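With one protein chain held back, the other chains of the complex are shown just where they sit.
Just so it is clear, A, B and C label the chains in written order, and each chain counts residues from 1 on its own.
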Amino acid sequence: MNVKAALREQRIETPSWAYANSGTRFKVFAQQGVPRTPYEKIDDAAVVHRLTGVAPTVALHIPWDKVDDYGKLASYARDRGVALGAINSNVFQDDDYKLGSVTHPDPAVRRKALAHLLECVDIMDQTGSRDLKLWFADGLNYPGQDDIRSRQDRLAEALHATCERLGADQRMLLEYKLFEPAFYVTDVPDWGTAYAHCTQLGDKAQVVIDTGHHAPGTNIEFIVSFLLRAGKLGAFDFNSRFYADDDLMVGSADPFQLFRIMHEIVLADALKPAAGIAFMLDQCHNIEPKIPAIIRSVLNVQEATAKALLVDREELSQAQQAGDVLAANGALMDAYNTDVRPLLRELREEMGLDPDPMAAYRRSGYAEQIVRERVGGEAAGWGA
Amino acid sequence: MNVKAALREQRIETPSWAYANSGTRFKVFAQQGVPRTPYEKIDDAAVVHRLTGVAPTVALHIPWDKVDDYGKLASYARDRGVALGAINSNVFQDDDYKLGSVTHPDPAVRRKALAHLLECVDIMDQTGSRDLKLWFADGLNYPGQDDIRSRQDRLAEALHATCERLGADQRMLLEYKLFEPAFYVTDVPDWGTAYAHCTQLGDKAQVVIDTGHHAPGTNIEFIVSFLLRAGKLGAFDFNSRFYADDDLMVGSADPFQLFRIMHEIVLADALKPAAGIAFMLDQCHNIEPKIPAIIRSVLNVQEATAKALLVDREELSQAQQAGDVLAANGALMDAYNTDVRPLLRELREEMGLDPDPMAAYRRSGYAEQIVRERVGGEAAGWGA
Amino acid sequence: MNVKAALREQRIETPSWAYANSGTRFKVFAQQGVPRTPYEKIDDAAVVHRLTGVAPTVALHIPWDKVDDYGKLASYARDRGVALGAINSNVFQDDDYKLGSVTHPDPAVRRKALAHLLECVDIMDQTGSRDLKLWFADGLNYPGQDDIRSRQDRLAEALHATCERLGADQRMLLEYKLFEPAFYVTDVPDWGTAYAHCTQLGDKAQVVIDTGHHAPGTNIEFIVSFLLRAGKLGAFDFNSRFYADDDLMVGSADPFQLFRIMHEIVLADALKPAAGIAFMLDQCHNIEPKIPAIIRSVLNVQEATAKALLVDREELSQAQQAGDVLAANGALMDAYNTDVRPLLRELREEMGLDPDPMAAYRRSGYAEQIVRERVGGEAAGWGA
Partner (left out) sequence: MNVKAALREQRIETPSWAYANSGTRFKVFAQQGVPRTPYEKIDDAAVVHRLTGVAPTVALHIPWDKVDDYGKLASYARDRGVALGAINSNVFQDDDYKLGSVTHPDPAVRRKALAHLLECVDIMDQTGSRDLKLWFADGLNYPGQDDIRSRQDRLAEALHATCERLGADQRMLLEYKLFEPAFYVTDVPDWGTAYAHCTQLGDKAQVVIDTGHHAPGTNIEFIVSFLLRAGKLGAFDFNSRFYADDDLMVGSADPFQLFRIMHEIVLADALKPAAGIAFMLDQCHNIEPKIPAIIRSVLNVQEATAKALLVDREELSQAQQAGDVLAANGALMDAYNTDVRPLLRELREEMGLDPDPMAAYRRSGYAEQIVRERVGGEAAGWGA
């Protein structure tokens, strides 16, 4: 059956930092048993993949996941059934970056930031990662604080230099975000900005859509569709939000929106790995336990995908051509209203997995085991 | 003095439809004395220019301003001291356009819409207008209603055909709008979409920023700066809004934002007519009298411009380079906090104008005259 | 079975104006076969009830539904199996109301507006309606335009006078709306304002929640829960929106939100008619055919309700008490993810209805019949 075949092929990347402590500016509520090293993060990611069957890679964040020997880390991952995924740069947690990184007025700071980006490519060479994911916290808090246009020039320069350094099979994924931590201007605030830079940079540069990074009222599936048409969609950072935050489990705030996004992906036949879209989670589990929250998130994406695959495209297209608004909307809603959980349980059994990954995790004793074993050392933190 | 010289050069285009009746979906409150013909709209626009000295052109909207002889209309305008400006197309008020115009699933509707766009270029040839301004009400109200990507293909096709038809000195200005009248997808919802199409279309296609057409929290001056850097900013539609509407007098909701926008214009030396940016009003005066509201709007743009011209760029730039956040913000605010009304009164006197155009209009008796004279016939309405 | 028993009891009121033509400020796309009289609107509402079994009343809008003999209208409705519901006042479509109605600075306009409200109560006496629904378009477009506080005084005075006039079994339902048609201040902009006035007015005054009338990011189910706790929730106006409009079919933009709202209703045992909450639709079907859109909307409310009734409250409550975030969220999502369409088909068959009301309407030939028969006369319009 086509739907199941497509679901078997699906790949969702989990982020190393989601396994670690995180919080808001008000408080980080530390959890017991969180990993203390990149190796332990990989242990946890491997558990998620073992139970879901569709999360075979884990994204790293540099310097949070810095190790002496990335080859060893990659082989450690391989031994546990997973692989290292995208390398995420971090040019926002050093004191030098108070007023920006690659867009900073001071060339010395810009050089330092660029050196970090290039270092990330070095790491990619060692991990075998295809994707360099760039998110910049750069921006302004006050009108007049810096020159908007000059900062674009500086940004373009850094992106160009980084792109130049990429190997033949490597890509740069550029993320945008409306605001936070900058409160007035963000230097890459929207998909248009990311798209324009990526177009200038050429084929190796692609846009990342983080589902939590838009102004209220933004139609995300439109952006998905537009970037797919333009050949410029490189990846998703999945999460969800009700307001301006971007921390919640994907699909928890607006599951219908997630379905509409996956519908555009299915329409463009972009679900399959060969299409080159990286489907990643980027979330912070501030109050809920990390590993089951990540499992839940993977399942949410999977359920939305299954529904999208069930859309009767023939019926939809005919109603659209006929201008039958209610029938066209009805064709989409029929798929959305279907309960796909039985289908997914069946799929998992066929894949040799437990049909209920959440229950399987609970039964596994892993949660208790890590609390017991991960004593001493420093718990890794979001930003640690 | 440079500031005054720059202000003398400023050109603000007023829209013919702002002189006519308009309203919300709930009610159009008709006003007495509103024009009944394109000729009377030009009479009113001429009054605005006579009093302000900086509004020498008036934009037309087709078919609202359809006349048999555009040469005659142009010469009528010329006799009154103004010229015809941009031609605005209208592909949203015919029953055929219920589900779209250039993006409609039915090719017959698309052909009809394209024919209208080309007719507008014919009219431009007659009026001598440089700019064709395109705003599409096209979009979807319900998920699934039509295929987002196919609609982009259809849009691109119509834009291409229209662009091809343009003469050597003519331009296409593409406007975007987050939503309304479409409530779920708008086919040109944001600057990124307009920019991407204009980039494909080449040098004759430029983006229009309507200040009322953004999602909450959007930083408009960033878009201004970005498009100026990319050479893709063609025009402004000025107005203001507190929520999602775009009807209020420019500068009435957030005068500081208008100042920040004009600051980017001044920084890029894009105020002067040679820079090719068209500064237009696009407003609806639903409850206030039309002509003085338009005068007020022109003055608001002028005041914001004067403040932007007063920014001490040397001081600003030094503070920015030094990373002195408060000093840089302070340099901008010093100009904003200046009362420029005395300067503008002086300028008007130097230009042979009344220093207070609002008072001069009140004294002129024109308001009473049009109420007296414009009796009978059909008052022109926004959308009439 | 409890779920079915609760669903059998459910009552959804449809609005007379949703059967008539409506549109945006840009264009009303007239449809064929729309009703020309209040009697024909009742015919259409009767069809919706006949097919769905849960829409036994129809709300009137005065003056749009003015007739000489309301007793006759009520009896006409009764003969067709429906009853007249809430009376909706209209103090926004007369030229006098340009600057407000009950809040207008001119006492003569206020008296006129109040007279209309009292007339609506007269009509209620004749129709036997329990509820007077008040929505005021009153507000300001510009800062300074009028005194915010004085307008509250005037509003309070009119509400008080109207409340005094109500009979023993009559209620006043006060609606709030963030903005539109007023663009700067709305005199009843949020639930807090409506609640404060209703608290002053006493037991007969209750708040209406229109699901489309909130600022972005507002948590509507919180308001539902809060007003239920305070005993001040009187009614819903159901519809949905993606942006700032409030026109779309309820449940079409965010079905999960609708479910969460109905969950609060079920938790408070407020679904049953005895609880006194009026569940009304308030929508505009601008591009889709009216009657099937209303049927679809009724079904959407019914589906959300069925899911809310399926929540395992014991499981939910235990997880909440235990602070198990994922389990508590999971208990809610389990119900939401259930496909309730089979259950509802079963229920309809037990009620002697066609299991698929949309298909039954298509087969009925009613759509073709009204197009054939409703020729000549003036089609009723939203605001006609």
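Note that in this section a contact is a pair of C-beta atoms (placed from the backbone, for glycine too) under 8 Å apart; a residue touches a chain by one contact, two chains touch by 3 or more.
Note that the structure is predicted; figures quoted are calculated from it, not measured.
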Residue of C:Phe26, C:Tyr39 or C:Phe226 in touch with the missing chain, whole complex considered: C:Phe226
Hidden partner chain, touching residue among C:Gln152, C:Asn337 or C:Ser364: C:Gln152
Touch assignment to the omitted chain, from B:Lys72, B:Arg111, B:Arg341 or B:Arg363, lands on B:Arg341
Tell me which of C:Val3, C:Ala268, C:Leu310 or C:Leu353 is the one touching the absent chain. C:Ala268
Tell me, which residues in chain B touch the chain that this view leaves out? 216-217, 219, 242-244, 252, 254-256, 287-289, 292-293, 296, 303, 325-326, 329-330, 336-339, 341, 358
I need the residue numbers on chain C that touch the omitted chain, in ascending order. 99, 105-106, 141-149, 152-153, 178-179, 184-186, 189-193, 195-196, 199, 214-219, 221-223, 225-226, 228-230, 256, 260, 264, 267-268, 316-317, 319-321, 323, 325, 328-333
Since one chain isn't shown, list which residues of chain A touch it in the complete complex. 23-27, 29-30, 92-93, 95, 97-99, 137, 141-143, 178-181, 183-184, 216, 241-245, 247-249, 252-253, 286-288, 382-383
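Definition applied: only the chains that are shown with their structure count from here on.
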Touching two or more other chains, which residues of chain B qualify? 99, 141-143, 178-179, 184, 216
